[in-house]
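The other protein chains are all here in position, but one chain of the complex has been omitted.
After this line comes subunit A, so read on.
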Amino acid sequence: MELSPEEEGKTSHVIDMTTSEKVVDLLNQAALIPTDEKLNVLKQVQELIINKDPSLLDNFLDEMIAFQTDKSIEVRKFVIGFIQEACKRDNELLLRLIANLNMLLKDESVNVVKKAILTLTQLYKVTLQWLVRSKAVSDMQEACWDLVTQMKGDVLALLDSENDGVRTHSIKFTESLIITLSPRTSDSDVPKRQEGDISLDKVPKDHTYIRYDVLCEEGKSALEKLLKFMVHPAISSINLTTALGSLATIARQRPMFMSEVVQAYETLHANLPPTLAKSQVSSVRKNLKLHLVAVLKHPCSLEFQGQISTLLLDLGMPQSEITRSTPALREQRKRPRHEQYTEGKKVKMEPALIEDDEDKEEPAPLTIPKPAAVPVAQSAIDLTAEFLHPLLSPENVANLVLISMVYLPDVMPASFQATYTPVESAGTDAQIKHLARLMATQMTAAGIGPGLEQCKAREDDAVKEEDNEEDSGAKDLLIKRKVPAVMMGQAISVVGGYAEKAPTTEAPAAVKRLPEPILPTAQTKMTGASGRKKVFRLSDVVQPLSDTQIEKLTSRAIKRILHSEKAISQSGMSHVRVKLLSRLVTQFEGMMKEDVLEFILDDIRTRSDLAFSLLYQEYNTYLSQLPTGLLDSYDHCLFTLLSGLQEKPEQRDGLFTKLVLEAPIITESALEVIRRYCEDESRVYLGMTTLKELIVKRPSRQFQYLHVLLDLSSHEKEKVRTTALAFLKRMYEKDQLRDYIEKFALNYMQLLVHPNPPSLLFGADKDTEVAAPWTEETVRQCLFLYLSLLPLNHRLVHELASVYTEAIADIKRSVLRAIEQPIRGMGMNSPELLLLVENCPKGAETLVTRCLHILTDKVPPSPELVERVRDLYHKRVPDVRFLIPVINGLEKNEVIQALPKLIKLNPIVVKEVFNRLLGTQHSEGSSSVSPLTPGDLLIALHNIDSTKCDMKSIIKATNLCFGEKNVYTSEVLAVVMQQLMEHSPLPMLLMRTVIQSLTMYPRLGGFVMNILSRLIVKQVWKYPKVWEGFVKCCQRTKPQSYSVLLQLPPAPLTSVFERCPELREPLLQHVLSFTPHQQAHIPASIMAVLEANKKTEPKPAEPVVGEQSEPFTAPAASVSEEAPTATLKEPETPDQHDPAVTKDEEEPMEQEQSDPVIQEESVNTVSQVELARASETPSPQPEPAEEPMETAQSEPSDLQEPEKDVEADSAESEAGSGSKDVE
């Protein structure tokens, strides 16, 4: 082309003379005329040289360009337009004109600048296309491209211009640039007019100068710039509108960027710049809507349809309209297409420069990371939204709203007012998703949120991966830049040779070179700087400190940091100090650690953060040396802190707990401190709560912690122990801990089998195994845990039984004492307890009995229990004591059957039995209905066969009954006596009971007289014991009894007087006081007995007696022998014979009967004497003497069994002592 002017000038000069001349003429005119006309003229010239005769273009180029310095803006703008047209017409002109454009780009008038930007927008594409088309790129072309690239950068920088219009134009330039510098794909919208435009896919990857990958990156960075520009909070409404439009264009023409665009729209919609006025907000929203619809109509919007329609809905577009704008589902777009483009357009290689080979290979790897960038930006919001979505519960959202109320501005911002649409679908999943997305957009924009972090991490990785490749790329870039710079000099001279006619063309060349020299100068500066460093050597100036100095300095430094607490906290940098301290202290061994710990402990409440930081740092250090590292240092730190806390007297906060729970590892010594903490009675609860937390939250070592708690369960301090037990009981419910606890408890209980308590029970320090005997304390120690578990797991009761059978007596006793509470807790319905009763292991009888007692102590026995006990009693262990607890559950006859055995037991036991039977034991709640009424019981006692039970026991038993005055009222006794009367033969103790009743209730006198009379009818004298009592009774009830005595036949009456001579005289007097008529009713025989004091009377009766039984005569003799003693005793009754009994027949019978009885007893006289003696004493009962002995024994235990037997024996022997003495 350069050659053409000269050539053409000669050949076509004549033909074109007129045109050329016209142009010259016009140009001359233009120099002189005012602007308006000048423009007109210049337009004509442009028309002539560009369209009519382009051959003239080169000739008049300089003249035309000269107008770029015209003072008229319009003229300068015209020149820009001319440059554009000229360059489009002849691309070669770019080499000469681009620098001029660059000058105009920096024009003082914004309108010129704007025009220049518009032109550059066009020429950038033109230049690129031209260069791509060129087979060999000349140095000039390279320089030209470099300048264009530089200008591109300048225009991008104009996004920050102060002028709104310039910014607007810069945005449009950026838009065009992005589209040019990205590959056109099959799904790109291509405006017809731009079909021929260059785009990245048409740039060969092996171009000698233009680098595909660099352009690609430039395009992306331009997009980034644009996006960044858009989120500027103070963006003007027009800029924003422009940017919105640009993004829509980009999205449609380069769908690969659609996600960024949609995301930018989302962000904008949620963050309309606060500076916008109300009407501007509506304008922007209108635009947003318009562009969103445009994007939506593009087939590639498919995957963003959800987001776009949500936005459109928010912008107030009806759903129907959105649907109308949504493209029908289409085949998936094929992104990889643009790869094929480049392949197809591959420019044939020139056998060119060395660099070509490098270029050829490099682009391939560099293109790889490119697609990754697209999803990354997209997913930051996506990830955050996903993260937020589940968090947006109604409660959380409500809280957010409440919190943000505080930050609401006083006046409603215009943007909000315009944006606000009532939330129609509140609470639906779609709306929550939308909300999550809105928030995610905000968070991402603010630079927070998990999505952003993940993306950043991912990007970092990507960058790292790329680093190596990029390094080589960067190096190449440097090399390449240098090469053209060097070659430029030569090139210019060559060009200059051609361009001799045009002095102005030098200017652009110079301009072109402008950007180039910058690089070399910068490089020399850098080398200069590095050279200087060598002069100064630190080591020359300084000397090493001595070790002590170092130590001193470090410790002082630490101390300063340590004590600058207040000052630093005021500055708000405490966390830095804490971090610094912990790092320093853990890094350097030595005293400082102690100092810091001490410092912390001085006021641990406020310095806990330092404590934690230090602890973690220690742990971190340990971890970092893991295979060989020791925990010592960490352990020391934790131990010191915990001990410090433990020793401090007051602290309400849970710092100790917090420290324990947040410590990464609990060491042995730390556990020891925790244990000590738990042993402190004032903190036991807190300590154990902590321990519990440890057990629950650190399963890997839970048994270790649990063991501590278990140990504490037998602690000597009651509070510690009970608390531990309470905690353990709760933990026992947890399956994974259950076995361990149970095993521990059983093992501990198992210790009871040993003859001496193992040292374990005394703690590790006391080694006194051999000497110490079991004590109540030690036994209990073994049982605490077990017994507290027992109510939770009844099965365990069998273990106790087996241990019990093996244990020694002392332990047994302690066990029996200890089990009351837990057994009661189990209740009598516990199947396991019933099973125990049923099986009753050998040796565990007392245990079972005790259990039964405990169970029935307050409540009546259940039928099941009674059944088991009955079975046990009848089939296996016929020990009547088993029956006692369930006695009220037994049948009446069963009780009566067992009664002889029962009353033979220890008096205390007997008393208890009676209490149960009489219901006198428990004041309230004993609804147990005894199978026997009190009357029944007393009668049953009277009816006990004396062969089965000794009289003494029966007497004691009846005495127990009489002791219960509340139960045995006069009425009850009357009924009893009445019924006893009916028995035949008369119960031996009848008269005893009568006398006792009378003593208790004197008003029963009348009733007793009646009884006595009826006894006479029953020939009471035939029962010696009863007769004896009869006489006694009469004696006690005189004078009431006189009438009864008078009813006796003479013989018994004689017997009465024999036994009780002092009765005779009063009775006689009594009869004598009768009226004669009354006296007449007294038989003579009676009177004889009354009056006669002769002893011959009984004799005639003897033969009668003899008839019946011979052997009895001898005793009778002894009776008579005895008589004098009796008379001796009571001399005042000589006239006992007076009331003579007429009925002779009766008398002998009485004699006969009474004698044998006496004979049987073989001590009858003695008994009489005894009775007589008793009658003299105020109380007829011999029992009171015995009672104190009984009360001496308090424990109902089998251990007393032998004693009791002995006791019973002694009681019996005592009872019989009188007779023995006589014998």
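Quick note on the criterion: contacts are C-beta pairs under 8 Å (C-beta built on N, C-alpha and C of every residue); 3 or more make two chains touch, one makes a residue touch a chain; residues count from 1.
Following the convention adopted for this analysis, contacts and distances are computed from a predicted model.
Visitor: Going by UniProt, what is the name of the one chain that was not included in the view, given "AP-1 complex subunit gamma", "Acyl carrier protein", "RNA polymerase II subunit A C-terminal domain phosphatase SSU72" or "COMM domain-containing protein 4-like"?
Guide: Matching the unshown chain against "AP-1 complex subunit gamma", "Acyl carrier protein", "RNA polymerase II subunit A C-terminal domain phosphatase SSU72" or "COMM domain-containing protein 4-like" yields "RNA polymerase II subunit A C-terminal domain phosphatase SSU72".
Visitor: Considering the complete complex, identify which of A:44, A:111 or A:305 is in touch with the unshown chain.
Guide: Checking each option in A:44, A:111 or A:305, the one touching the absent chain turns out to be A:111.
Visitor: Return the single residue from A:129, A:182, A:242 or A:384 that touches the missing chain.
Guide: Among A:129, A:182, A:242 or A:384, only A:242 touches the chain that is not shown.
Visitor: Quick one: say which of A:186, A:221 or A:279 touches the chain that got left out.
Guide: Here the residue in touch with the unshown chain is A:279.
Visitor: For the chain that got dropped from the picture, name the residues of subunit A it touches.
Guide: 35, 72-74, 110-111, 114, 118, 121, 163-165, 168-169, 172-173, 176, 191-194, 236-238, 241-242, 245, 248-249, 277-280, 282-283, 286-287, 290-291, 294
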